[in-house]
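Note that one protein chain of the assembly has been removed; the remaining protein chains are unaltered in position.
Each chain carries a letter (A and B) given by its place in the written order, and its residues are counted from 1.
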Amino acid sequence: MSLKDKIPAEMEDLPAMIAHALAIEEEAGERYADLADQMSVHNNDEVADFFRTMARVEKIHADKIRDQARGIALPEIAPWDYRWRDAESPESTLLEEIHYKMTVHHALKLALVNEQRAEAYFADIASKTANAEIRAMAEELAEDERAHVKLVEDWLAKHPEPATGWDEDDDPPVHQD
Amino acid sequence: MAQSQQTETSLSIALVGSGGTGVMTAGSLLLEAAANAGWYGLMTRSVGPQIRGGEAAALVKLSTSPTCSASDRFDILLGIDWKNADRFAGEIPLTPQSVILGDAKAGDPPENLAASGARVHTVPLTSLAGDISGGRPNMIALGVVAALAGIDQENVVALLAKKLARKGEAAIEASTRAVAAGYEAASAIPSPCAAPSLKAPQKGRWMINGNQAAGLGALRGGVRFVSAYPITPATEILEWMAPNLARLGGTLVQAEDELASINMAIGASYGGIPALTATSGPGLALMMEGLGLSVGSEVPVVVVDVMRGGPSTGIPTKSEQSDLNIAVYGFHGDAPHIVVAPTSVADCLFTAQWAVHLAEALQSPVIVLSDQFLGQASAIIDPPADLTFFARRKVAQEPGESFQRYAVTADGISPMSIPGTPGGQYTADGLEHNPRGTPSSQATDHALQMDKRARKIAEFDYGDHWADIDGEGELAIITWGSLTSTVREALDRLADDDVSVRLIALRLLAPIRQEKLAAALDGVSRVLIIEQTHGGQFHHYLRGHYDLPGDVKSFHRPGPTPLRTVEIVEFIKNWSDQ
Partner (left out) sequence: MTSASTSSPAPRPADFKSDIKPVWCPGCGDYHVLLSFTKAMAHLGVQPHEVAVISGIGCSSRIPAYTNCYGFHSIHGRALAVATGLKVARPDLTVICAGGDGDGFSIGGNHFLHACRRNIDLTYIVMDNEVYGMTKGQPSPTTDPNWDSALTPGGTGVSPFHPLVIALASGANFVARCFSGDPNTTAKVIAEAARHPGFSFVQILSPCATFRPDQKEWRNMVRDAPVGGTDDPARAARRIMTDDGFNLGILYRGSRKSYRFSVGENKDELAAIEGKFTL
């Protein structure tokens, strides 16, 4: 069974749903922040700034969910017990898709995939659950993600794909230790 | 007993035998019995290449004062048999005044021993032993030589009772009767010398060898972790430490090779536990990269190198001083560190303890250059002084937000945080780093850290321990390590002839102490540098780092033959011919 074929079990209850939604936004934010650091270290400031913006946006999403969840005791879930469709939460950018010379266009494409995955995730839960509360929340979250997808698509329109050769580096890699 | 020679202050006895005749045991008992009678002394050994059953020689030197040098000549040579004993001729110098004893059944002593002109007498060792149930020729031999040395038979008998207690009454009985038979046989032999009148033995003296002394010094200094990879002639340090460490709450781990042992010691030390390993030349060569890590990451560690004949596999069972170069120069990069060397068996204890203190205080590797002669020689020594050189590392007890592991301080020593201490987290690194410890290739950081590491070593106050300096004279001998006693005794003899020579025996080989040596050479116009190397390593080292007066001579010879007191006396007396 490959990592792509995970089928999550049904969400247990509303607190679990909230915990998953919160984790998605928190992990997305942490991932974007990490990527921003990677880009800074490799002197790709434009993309670093983009990822930092995304990290801020995800933090806002996370704060919103935390506000909505005030008063509800959330379950403590070990990192490997979350019910994701893939190896990681749906908005976690796949690290192997990063390149030190990537452009904002490429970063936006990754962000788009994240939002699309998140939308599909919530839509899937909404369609499978028998729990009305969970369905309601999942549908709302899916709707939010659809809006995010639109935003990213609009943004992407302003950053067309660069010409081939964008990843060319005349200098060879450097020995370090 | 027939008429004796002039009263000597030392008496040397060699016992040889092969095929498991037990000469080492006999030699060791002789030394201890003599000590109980008031002698000081030293026993060294020489062996053939076999693991068991090979030819062996126990070389015992008795002296009225503490001694740690090879004998100029042997007064008595007793061979239980003569198989392959010709290999020992170079190590058992005899004179016409010496006595060679052997069993007629074993044939004549080897030509190269008999050629000395020593008087040969026979003693029927095997048949005397055969007459006693459980009797062994080495116990007969022990009786013979103990008698000739003027040791009271009671001493030997009491010692046998103590040493053979766990083997049972029958064994004690057999050995006692054999020794008695030896004493009786000795009465027919003219003794080569009269036993001097000995003072009552000072209470509390020790019998110990250099390897044990080094191990004990390390324990006294606070070592509680030892990593071990066996190598001749250092293995005994590790084997002695294994059980004794455990008694003090420490532990020893056998490593898979020297690369592992140096790094294990560094790991333990990083965790806050003073750590040590012991090896010989080939092992020290393997440890060089690890020692460099100790310098760069400023993690203390002590390595005892019990030097043997080099280069490469060399002569594992013989002594030499030819690891000086690798100890001081073997590191890649500029790597200030500390090298010390004990000057005698007794000094192995002090110097090892001092080494631990220095390593901990300076957060540095310390190499202790002992050698096979000291390491495997059993000596009678005065009870060592109780010194409080206990490991004292500068530790950051409560590291705060601004804690920097490699902070630049006035004395160059940066307080270290010990793993487990909240807030003190840092990554120790062999990579050059900034004061926080983050790797850095910046010139400023490299300069800061290099200066700091050099300063901490160079500006530390090593006190008077850096060298032993004795005597006055415009001629000075500079030496180190196991040759110190030999030189000292030469100078005593020269003093008897009104020749005044100053001794400078370095205990601290690195860092250099320019001002101190200059002061020690005040008034000196001639210098003799004495060492046991083929290439004159010590001579070149001194020339490279110190100012020496105009007339400098070098007396160097590699192992395996020890330098003898008489050779040094001769050299000095014939200075202008050298």
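Some observations on this one:
Keep in mind that, in the parts below, a contact is a pair of C-beta atoms (placed from the backbone, for glycine too) under 8 Å apart; a residue touches a chain by one contact, two chains touch by 3 or more.
This is a predicted model, so every value here is computed, not measured.
Of the chains on view, those touched by the hidden chain across the whole complex are A, B.
When you scan A:Ile98, A:Ala111, A:Ile125 or A:Leu141 for touch with the missing chain, the hit is A:Ile98. Interface note: of B:Gly271, B:Pro311 or B:Gly535, the residue touching the hidden chain in the full complex is B:Gly271. Contact with the chain not shown here comes from a single listed residue; of B:Asn112, B:Gln153, B:Asn244 or B:Thr561, that residue is B:Asn244. Looking at B:Ala129, B:Leu293 or B:Ala352, the residue that reaches the missing chain in the full complex is B:Leu293. Although one chain is not shown, part of subunit B still touches it, namely residues 32, 35-36, 201, 204-208, 212, 216, 219-220, 224-225, 227, 244, 246-251, 253, 255-257, 259-273, 275, 289-290, 292-293, 297, 380, 383, 417, 419-431, 437-439. Contact residues of subunit A toward the unshown chain are 1-4, 30, 34-35, 37-42, 76, 78-80, 82, 84, 87-88, 94-100, 102, 172-177.
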